[in-house]
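Okay, here's the structure, questions in a sec.
Only one protein chain is missing from this complex, and each of the others stays in its spot.
Letters A, B and C mark the chains as written, and numbering starts fresh at 1 in each.
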């Protein structure tokens, strides 16, 4: 999700022209390009989904194949154009979106040499991530960056929390294995851990649920714990999100007040006009 | 949910009189009008619900029909009165509540010309939204506006979050389709995506749940992710809601700035020392 | 949950003595009284629960009956003593805990005149609320009051939110009735509303779940909405809880700073020693 690398080419005029259309969206053609790209991504994703439905696949198999061909060729042309037009080619190829663009194409070309397996699918699905590229251009992602940054800054705390949660689930699952031992859904420790995670995260499929009174008592305690624990990641992210809103701000050079809102024109502590 | 458009009619006295009863609730008759309206809305909704129960519908079919007739006529009279009494008629007709009032009536009149289909139902159900009109008058909605405003201000962030969530679910669902491929509930990609959303939102119906150990392992990771992700919308709205809280506090008596922090000593807009 | 009404009797010394034991917990006997009361409440609740289990009821029916008799007599004596010992008798009788004390006794006496029905049960269960009386005395409830106050202060916002949620569920349920119309679990509108609430609150029993692809698509949207909506009550209560933590504090009489922590000895804005 890195910011667009501004590699304006200086050589040929048509490169500069194409660059602006492909990498920017401040021209009419640039916007059109984005919208077509967005449509192609969505159509491509829709085709992959529909292919997986036997009824549709049987009836429209060749339509899907041809459309997939056309889109893959268009994406290939786009990929080639992106490389041709950019100055620092290596920078693009190894950027986040460059890799996504590449991974989204590779299954198409591999399918010529190897039999198509369903494991190709997931790479084709990665194309969906390209949606963010378009939104990125559309200046829609500023709010997204706030979320990503808050998650990034609190990621260490969240990792620790998940570690706690996993170890907690493992121990609770093992205890439940002793309590319900061998009853359906609790045949092994990993199965019991699966139940513990399903319960503590309040998902509660119900494919596995306690049967004995003792097991139910135990489950009740676990649920109450999970209900209280859910507050922790929320607290972490909320604190971080509020944090971000203030760290970016200015500072008053008379009284040193750092708590200045974005729209403030005077310091709220000493009344000095802000620069 | 726009604020009431204050279109006091200046012509006839009876118009002014009726206007006050219908659009305001500061008179005894005005309050009575609101309560009767509220009751009619609730009865109307209750009838629609009961009609859908075959047992009740068979026994009381004509009672329901007659009651529906009476209420529809009363609502029609009310709608006509609202238009007659208001000065800026176009403003009312195209206001939020004006459209709701109209949509709630239309199925009744369409049923004379077209066979009644169950798709009329949803429009009739929209009548429930009229409840807010009554509460609006009852000065009960100020707190509601705070919620709506907080949601509106954070809507962009929430859209982005939902976009993330949808793309995440699509990719995870596709991966699960590869893992559980073809087992009941995972026959197609859209079905697997349905499962992914059910899991990540912690709803967990259990109509579809992973069967293979690999699938369960995968599901556990998804649940833990969902459990952490739930913090994001909460953080967004909480931060926004706290934000709004400051608006209600003080006001600068020089520049009229209302956005003053609790601990501010000078107005951040004009630099005036606050009382 | 009102604070204890301090009605120290001034007449007889034994009244004053008993009052201190019963209503306070600053003496040894007072603490013993509280602990015995707590035990009796817990035993009484346990008996009611066990009575409902046919196996246990058959075997220990008379033991339960006798124990219930003893506890009811003890509670009656306690109730009489509470009235006798207090000065403002009416105040006690109509206080929150006075009513609970009375309601918890009444089923026992009614059972002499009327056949015991299971509807008596809920009143007997209300005894559990008396637990709070004991905790109240044990100075354990200060933190509880913070929660209750935060909930009370944000109750209007929460009511509005619930109203939104109910109307949202009713409309969504009606739409689902049209989509899944008549399939198991969606036979009537009230049933569909039940499903909508189960889904939007992320409970997800799975006793009713969408069957058609259209219904599943619809459910996915509802789940995503519910996942975002859950942030609203959280935001409301969080904002209120933080709010409360500051409103109670002191004020600096030199600079007027109101943001003073509980443990502060000097004003953090002007450095003045706080009284």
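Things to note:
Going forward, a residue touches a chain if its C-beta (ideal position, glycine included) is under 8 Å from a C-beta of that chain, and two chains touch if they have at least 3 such contacts.
As the structure is a prediction and not an experimental result, all values here were calculated from the model.
Although it is not drawn, the missing chain touches A, B, C when the whole complex is taken into account. Across C:12, C:53 or C:106, the residue that sits in touch with the chain not pictured is C:53. Residue A:156 is the one among A:59, A:91 or A:156 that touches the chain not shown. Contacts to the hidden chain, counted on chain A, fall at residues 156-157, 160-161, 163-164, 167, 170-171, 174-175, 177-178, 181, 187-190, 193, 199, 202-206, 209, 213, 216, 219-220, 223-224, 226-228, 230-232, 234-236, 238-239, 242-243, 246, 255-259, 269. Panel shows chain C; residues 45, 48-49, 52-54, 118-119, 121-122, 125-126, 128-129, 131-132, 135, 140-141, 143-144, 146-147, 150-151, 158, 161-162, 165-166, 190-191, 193-194, 197-198, 201-207, 230, 233-238, 240-242, 245, 259-261, 263-273 of it touch the chain omitted from the view. Mapped onto chain B, the interface with the missing chain covers residues 202-206, 234, 238, 263.
Methods note: only the chains that are shown with their structure count from here on.
If you draw each protein chain as a dot and join the dots that touch, every dot ends up joined to every other dot.
Think of chain B turning onto chain C: fitted on CA atoms, that turn is 90 degrees, to the nearest 5. Looking at which positions face the partner, chain A and chain C present mostly the same ones, since more than half of the interface numbers are shared.
Centre-to-centre separation of chain B and chain C, using mean CA positions: 29 Å. Residues of chain C found to touch two or more other chains are 202-206, 234, 238, 269.
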